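This part shows subunit A:
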Amino acid sequence: MSVQIVTANRLRDGAVVYLTATQHWSEEFAASAVFRDDAAAQLALDGAGAAVKARLVVGPYLAEAKETAEGLQPINARERIRASRQPTITVDAGSWTGRIAG
Partner candidate 1 sequence: MAILKRGALQPNDWLTVADDQPLPEGKAAVVSLDRWLKERETLIGRNAPIGVRLRSDQSPMAIAEDLERLALIVLEFPKFTDGRGYSHARALRQRLGYQGELRAAGNVLRDQYLFMDRCGIDSVEIADEAKAAGFLESLGEFSIWYQPAADARPTVLQLRHGKGADAAGGSSVLRESVAASWAY
Partner candidate 2 sequence: MYRYDEFDATFVAERVKQFRDQVARRLAGELTEDEFRPLRLQNGLYLQLHAYMLRIAIPYGSLSSKQLRKLAFIARRYDKGFGHFTTRQNIQFNWPQLDEIPDILAHLAEVEMHAIQTSGNCIRNVTADHFAGVAPDEIEDPRIWAEIIRQWSTLHPEFAFLPRKFKIAVTGASHDRAAVKFHDIGLKMARNEAGEIGFEVIVGGGMGRTPAIGPTIRGFLPKQHLLSYLEAILRVYNLLGRRDNLYKSRIKILVASTGTAEFARLVEEEWARIRDGVLTLPREEVERIERYFNPPAYEKLPVFSPELETAKRGDAAFARWVRTNTHPHKVDGYSIVTVSLKPEGGAPGDASADQMDLIADLADEYSFREVRVTHHQNLVLPNVRKQDLYALWQRLAAVRLAQPNVGFLTDIIACPGLDYCNLANARSIPIAQRIQRRFNDFQRLEEIGELRLNISGCINACGHHHAGNIGILGVDKQGEEFYQITLGGSSKDDSSIGKIVGPAFAIDQVADAVETIVDVYLEKRLSAEERFLETYRRVGLDPFKEKLYGNPQARRPAAE
């Protein structure tokens, strides 16, 4: 079932964050507050303006997600990658030192 969540980037470090049911901003996709109708989603997005004004986040927007047996899932490649908070690639450890992997 397709639902909506509110997501943004944290102002200070640019990290991906999600609006939770308790009006906080979490780095965990799974902690997203879920909105099942457009009106509620829009209201939440408008409310996120306060977090923008308070210099917590920038650029909040509504993203689609789907509810599955395994829980809330991102709806497309972009949101999947954002939710993982890192690139998808692993780099041959032989080439690098100190490279991000997991």
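Candidates were picked such that all candidates are chains of the complex that A comes from, given by their letters.
What we mean here is this: a residue touches a chain if its C-beta (ideal position, glycine included) is under 8 Å from a C-beta of that chain, and two chains touch if they have at least 3 such contacts; residues count from 1.
Note that the structure is a prediction, hence the values are computed from the model and not measured.
S.K.: Which numbered chain among 1 or 2 touches subunit A in this complex, counting any copy?
M.R.: The answer is candidate 2.
S.K.: How about subunit A: which of its residues touch candidate 2 in the complex?
M.R.: Contact set of subunit A toward candidate 2: 9, 11-16, 52-55, 58-59, 75-78, 81-82, 85-89, 91-92, 94-100.
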